[in-house]
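Every protein chain but one is kept in place in this view of the complex.
== chain A ==
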Amino acid sequence: MESILEVKDLHVSFSVRGGEVKAVRGVNFTVGKGETVAIVGESGSGKSVTAQTIMRLIPSPPSKIKQGQVIFNGEDLLSKTNKQMEAIRGKDIGMIFQDPMTSLNPTIKVGKQITEGLIKHQNLSFAEAKTRGVEMLKLVGIKNAEARFNQYPHEFSGGMRQRVMIAIALACRPSLLIADEPTTALDVTIQAQIINVMKDMQERFGTSIIMITHDLGVVAGMADRVIVMYAGEVVETGTSMEIFKNPQHPYTRGLLRSLPRIDQRKDEPLVPIIGTPPDLIKPPVGCPFAARCDHAMKVCERIDPDPTHLSDTHMSRCWLQHPMAQEVQSS
């Protein structure tokens, strides 16, 4: 598949009072044309930082891109000037955020917030942009779009606002949409609707999607491929099939095991992953998951494993999958 985005060996740090938080530590992945890639991981795993670095939206200082490349359509976004990035944001890459209640400007009409980008990137007149804006509102499933166009965000519900966010992000038909936990702040029935809207829009425009989430249900419903992040590293990647049916990394397995099941008895306790992620000011020299891992060996604490490729698409970064490791029984 033709790739549209390639993140290569990305390192991002934040300077804080106590030193430097190494939030992203050598992340590699690609996104193909029209593909949906989900990045999953717990809070602090570096998934949001990765996404915002692609858009160059994290403020610097305090953040700093230490090394790496973000190749988008053959060009490295990290070497672009701010001015060049402005021409790419919103036009070639759109982004939606976690909390639709706060992501829209409360004092500007929804319609104007959609047309802003159109007028800037496509040199449309306001009338032309309005036609396009109303059309976008209809596409994301907002009824009575002409009237809604002239309303303010506080006249919309949470789910409706997230639809508006999708309309804003996709107004200029970008080839890549980054969705940073788009369903986290919504209730479950609305989550499903928003995912359907995104899928529908993807089919219509052929947009590639990077979906950042910690909700594995969302991943299963949407993603072609999954990237599992932990402590700033990619610990496992694979197609959705591979990750859900044949997870290899103990962290991925732990995540899947901790999901509550619908057939579970009420008195049966949930299975958590014991412990907390390591402090990224001083990341461990070995595998960052070693301290929480049931299968940790001596080598895990000393040397961070290299990626092991299990198939063309499936990669796991764990000593257990290392060719020299013994076969372990999956738990």
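Everything below uses one rule, namely that a residue touches a chain if its C-beta (ideal position, glycine included) is under 8 Å from a C-beta of that chain, and two chains touch if they have at least 3 such contacts; residues count from 1.
In this section, contacts and distances are computed from a predicted model.
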| item | value |
| --- | --- |
| Protein name as given in UniProt for the chain not displayed, "Carbon-phosphorus lyase complex subunit PhnI", "Chemotaxis protein CheA", "ABC transporter permease" or "RNA polymerase sigma factor" | "ABC transporter permease" |
| Residue of A:E20, A:E86 or A:D200 in touch with the missing chain, whole complex considered | A:E86 |
| Selected from A:E42, A:D99 or A:E301 as touching the chain missing from the view | A:D99 |
| Chain A residues touching the omitted chain (full complex) | 55, 57, 82-83, 85-91, 94-95, 97, 99, 102-109, 113, 116-117, 120-121, 152, 154, 165, 168-169 |
